[in-house]
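For this depiction, one protein chain was excluded, whereas all remaining protein chains were kept in their positions.
Let's look at chain A:
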Amino acid sequence: MLKLIVCIKQVPMVSELPWDSRTGTLKREMADGMINPACKHALEAALQLRHRYGAHITALTMGPPMAQECLHEAIAMGADRGILMTDRRMAGADTLITSFTLARAIEKACPDFDLVLCGCHTSDSETAQVGPQLAEELDVAGVTYAEHMEVHGRTLRMERESDDFLETLEMDLPGLVTVTTRKYTPRYAPLTGLYDAFDAPDILTLDADALGLDPKVIGMKASPTRILNVRSATAEKENIVLKGAVKRMINTLFHEFGDKISGAMGKDLKTHDHDDEEE
């Protein structure tokens, strides 16, 4: 039976995130967490592989204690068990150190894995780096944006689109793939499954001590990159707000931005219409 590991990340639900209108920034700490959407595609791919070939699926996440929620959800979707790596000392890791730490947990809790599946990117930091770096760290074959996966003996065959090429690739297991979001639409977790997942969770919690990791090699301090500052992209925009009667707003639109619109359209526009004065 295949042993599959799906790496998932809990990310803030940004679209429902409150904005601080004074500073123009996201109130990140007020966000509810959810499974990063692309990670759900990786889990779906694992579930489909299990359906065809039989497999045991471990969902693995690193994060604060509340990240356990996304393991419950993964189990409700069909994962067999969850592993939560949580330790304040692991916080703030960049991709180099995150992939290092994930690899140590995999070696500890699932050393005889066949395939690690990761989402192709996260919706928060969007680096798409942890998957490829985890393949390096585990010293196994790795492929990004995999789709149409088939297992033949100890070989995984897959397709992917890469820079305008359609490629068919093969690698020997064990290996790692990041999964495209184009082919594996995640199933919904049934409500009863969610109850069950919370009732009898098969979740293993690991901290740095359990992994035998020196605090000096994990977390923010060990990470080579430093974030100097984070700013709102939207704060750099004027974010002009128009309210009121539609006709008046349309006139303002053409007065203020008619040239811009006309330039993009490649057509001449009357930006000052005599109707403008009617209102």
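Worth a mention:
In the analysis below, contacts are C-beta pairs under 8 Å (C-beta built on N, C-alpha and C of every residue); 3 or more make two chains touch, one makes a residue touch a chain; residues count from 1.
We take it that contacts and distances are computed from a predicted model.
Going by its UniProt record, the hidden chain of the complex is named "Electron transfer flavoprotein subunit alpha/Fix B family protein" among "Electron transfer flavoprotein subunit alpha/Fix B family protein", "Branched-chain amino acid ABC transporter permease", "ATP synthase subunit a" or "Peptide/nickel transport system substrate-binding protein". Taking the complete complex into account, A:Leu166 is the one of A:Met1, A:Leu166 or A:Leu191 that touches the chain left out.
On the side of chain A, touch with the chain left out of the figure occurs at residues 14-15, 17, 19, 24-26, 37-38, 94-96, 99, 121, 123-129, 132-133, 135-137, 140-145, 157, 161-172, 175, 181-182, 223-234, 236-243, 246-247, 249-250, 253-254, 257-258, 260-261, 263-271, 273, 275.
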